[in-house]
Every structure is written in structure tokens, then in C-alpha cells.
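Shown next, in C-alpha cells, is the structure this report addresses.
Shown here: the complex without one of its protein chains, the others still in place.
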Amino acid sequence: MLNPEPTPKTPRQSWMAVLARADAAAIADQLPPNDLLPGWRLLRGPEAGLIMLRGRTGGAGAPFNLAEMTVTRCTLRLATGQVGHATIAGQDPRHAELAALADALLQDPARHAALHAALIAPLAAGQDAAREAIAARAAATRVQFFALQTMRT
Amino acid sequence: MAYVAVKGGERAIEAAHAWRAEARRGDPALPALDPAQIEGQLGRAVDRAMAEGSLYDRKLAALAIAQAEGDLIEAAFLLRAYRTTLPRFGASLPLDTERMAIRRRISAIFKDLPGGQVLGPTTDYTHRLLDFGLRDGQAPPAAPVADPDRAPMPRVADILAAEDLIRPDPPAAAEPADITRAAPGFPPPRDARLQSLARGDEGFLLGLGYSTQRGYGGSHPFAGEIRMGAVSVEIVPEELGFAIDIGEIVLTECQMVNQFAGTKTEPARFTTGYGLAFGHADRRAMAMALVDRALQARELGEDATAPAQDAEFVLGHADNIEATGFVEHLKLPHYVDFQSEIEAVRRLRAMAATALAEAAE
Partner (left out) sequence: MSVAPATVVPPDRPGFADPVADAQATFRAVLDALARPGRIHPAGVGLDAPAPLAPATAALLLTLVDPDTPIWLAPALAAARDWIVFHCGAPLVADPGAAAFVVTTELPPLDRLAAGSDEAPEAGASVILQLAALGTGPRMRLTGPGLAAPSLFAATGLGAGFVAAWWANRALFPRGIDLLLCAGTELAALPRSVSVEAL
């Protein structure tokens, strides 16, 4: 009842997905204090906008436009050169900026391991646990119907 | 018929708005409603406002519902108006419902389908008795849990398609139609129809879907599969060039399966109707799927005689924001129009009275 075949993600795609699902406070809590960070310059945003969600006809067929969703995006560049990006569902400019900042910091080989362990690993574990909790509730409603004699003659 | 511009009335309008705000707040002795409560506890209302507002954002939808005093068409209207203020950054990759984190998955056509059936948080088997315990704020018992099964849950339509039992879709246009950017021509392509139905009024879709079951363009539908759960949204930002996952949305998907007798050139197979709705919305997804199937009549060479098979009728009237705008505009001043009508009626009556008097002489 979990995604049967998650597409293999690159490490960066994986941490970006975790950051997108976190909230601003959870990211801020685990980032080093500002005076220990390189400076950064906002290149674009954080800005609110929309994404047109696409479905597929019949689930697997031709794409169609379903409806829009709100997103917030941010791109910034660290003084050390890394460019971080975040696009997150919903409207929270602070979340988008912190996610972009974390994305940039995680691209710095000197910082990656410590930040991944302090920030991404616990967030990912929490998100996995939340997914598991839903899957466990779903599993409890798994049903085996027994067909009786057909009612129609 | 047209309405006319009028001036004045500002003070009365301000007073009306103030009274409305006061009425919305209700009894000040009770705590004010927090939109977060609506988001958390009136989830189906949020789903519907998002679908008809054509905008996925649970927080904004909850705020719109609070502002609209629970009037869901008004809430959808507020969301539609708000979305026009935001730039569109692009389109998502097509949502992959095969990879949905399943909360509910049922099939009315296969008892033992691969991956099994999961009821999810449903009201289907309740007795529709009012639960007076809710008045006392009783906490519900914790939902039971069981070991999650990791068996894949292929879509039922794909299982049938693997046996060549489903009529394949015709090849698609490179870029899907977008009814928010260009009005679809008639007859509209299926992608434009699905987009219209996805934002259509649930009551209208339900009535039309029901009509197909009652013989108005019927094609004997089966609920092949209904699945509900979270799906990841992916986009490809231009500065990255690869897909990123920006979060999850909850969707309900319905595949209706209908018999298709075949033609001289095509074997007998099944056809499908497709429904996809925000949130947990079986009724909306099922009604959408029924109407989607009915609207395929022309493509399948069926007689299109019923209202649900008439794309111009269905798509022209499904949008409740358009509908409420046109119906409710009748409240606006039509003084000039009506004055001319009343004069016409008086004239006709005067002529008739004269004719009668002359005939009597």
C-alpha cells in the first residue's frame, strides 16, 4: 500500500523531496545558526504561483489538465557558489527559502554529511513513519468479500 | 435583456456587508471558527471547494469556506478569483496514480484483484444514523492498524488492458488543451472535456451520471476501480532540468467499465469512463467517470441522444461559477429592460381593449 515502484531518485532529488514535505520550523531548527553559514543572495523569489496539475486519461493515457495548485518557489546562491532551489506545495515563502538554503548547503561537500545527518535523515524518518501510519490504518481495512449466490436471476 | 449601471447605495451596501460579517461570526459567546478546524474537520467540504474552485490548496479552501459561511459554490468562486492573481510557473508531470500511496481501493468487478481491496476511511457501510456523541466532543477510538502489505496494486483498467479487453485511447495531442487559456471548440476533445468535468458542479455531474443509469444514454457501467490516496507532484524547473517532487496531494480516481459490442473492424471490448477528483471524493469521481463515458458516444459511433451525451450541453452548464454568475445577475437592476416590457404589455392591452370596444359597437 506504499508506492509500489518509486522511481529511483538521485541524492539531490531525494533530499529536495524531503525538504518539500517538511515545514519551515522543522528545517530552521536543524540548520546551523546564520553566523556559521555563508551568506546567500536571493536570485528569484521566494514567490507564490501556480502549477497546472496534469492527469492522464484513464490513469495511463494521454495527459490532460486537471486543475491548478498553489506553490512557492525560491532560488538562491551561496557566497560559496552553490545554487539552491526549492518549489514547495502551498504558500509559505519562509519554507521555500529555507528549503532552497538547505538544498544549496547540502551541495557543499564540506557540509553535506553533517547536514544530511542532522536535517534530512530525521525529517525523512518522520515522513516515512507518517506514511507507514497511514498504510497501517489502510491495511486494517483490507477486506475479503465472499460472493454469495447471485441475487439476480 | 441587460442590466444597467446605477449609482449610489454605498451606505446601504456597507451596512449590508457589516451585517453579513456579524452574522457570519455567529454567537460571540462561542469561540470563532479557525480555518484550521475546517481544514482538519470538514475535509470533504474542503475537497469540494478545491475541485470546483479548480485549485488545490487546503488552507486557502478552508479560509474560503469560512468566509463564505459554508456556501461551497461561493467558496469555489473565491478560490477561482484568487487563482487569477497568481502567475503560473508551468505544468506538473502527469500525476502517476499507479504509484498512489493507497488509502482506499475497491473494485466492483473483481473480488480477488491483485493487491486486494482496501476500504479506507469510508462511510459506505454506515447506517446513516446521526451520531449524537459528536455533540459532546467525544474523542473517537483509535483506528486499528495492521501490518502494511507491500503488494503492488495495479490499476484494474491496466489489468484489463493487458488482456486487450479495453478499447485503447486514440493517440493524444502533443500538448493537452487548457480551457483556462483557450475556449475549446465543439466538439471538444476528451482532454478539454475531462478538465471541464473535473471543475464541474458535483450536483450537476451527479444528476447527469444518474441520468445515464436511468436510460438516458445508458451503457451499463461497472465501478471497475475506485482508489484514493496521496500522489506525489513532480515538476521540472527550467534551471534544474530534472524532475523534483514538490509534495503530495490526495486524489480519488475512478475507472468505470462499460461494455462495447464492437464494430465490423473492432472486436467486442470494454470502454472506460474516467474520473479524477481532489481529496476523498468517491461521488464526484464516479459521476465524472459516468459523464466522461457518456460524452464518448460520438467517438464510439453510438447514437448521441441523451443530455449526458451532448458535450455542448454538458460542458456549457457544468461550471457552477459561470452558472451562478448568470443566474444571480438577474438580481442586478434591469429597470430599463423591464420598463420597455411593461410599456409593451400596456400597449398590447390597450390595443386589445380598443379592438374589443370597437367590436362591441
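By written order: A and B. Residues from 1 in each chain.
One rule holds for everything that comes next: a residue touches a chain if its C-beta (ideal position, glycine included) is under 8 Å from a C-beta of that chain, and two chains touch if they have at least 3 such contacts.
Because the structure is predicted, anything quoted here is derived from the model rather than measured.
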| item | value |
| --- | --- |
| Left-out chain, listing which of the shown chains it touches | A, B |
| Identified contact with the non-displayed chain, of B:R135, B:R181, B:R214 or B:K331 | B:R181 |
| Absent-chain interface as seen on chain A, which is shown | 41-44, 47, 75, 77, 83, 85 |
| Residues in chain B touching the chain absent from view | 87-91, 175, 178, 181-182, 238-241 |
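The rule is short, and it goes like this: only the chains that are shown with their structure count from here on.
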| item | value |
| --- | --- |
| Intercentroid distance (Cα basis), chain B paired with chain A, Å | 27 |
| Touching residues (chain side chain B, partner chain A) in the complex | 50-51, 54-57, 59-60, 83, 86-95, 97-104, 111, 116-122, 143-153, 155, 157-158, 161, 169, 171-173, 176-180, 190-192, 194-195, 198-199, 229-230, 232-233, 235, 237, 239-240, 242-249, 253, 255, 272, 274, 276, 278 |
| Residue ranges of chain A in contact with chain B within the complex | 1-6, 9-10, 13, 16-17, 20-21, 47-71, 73, 75, 83, 85, 87-91, 131-145, 147 |
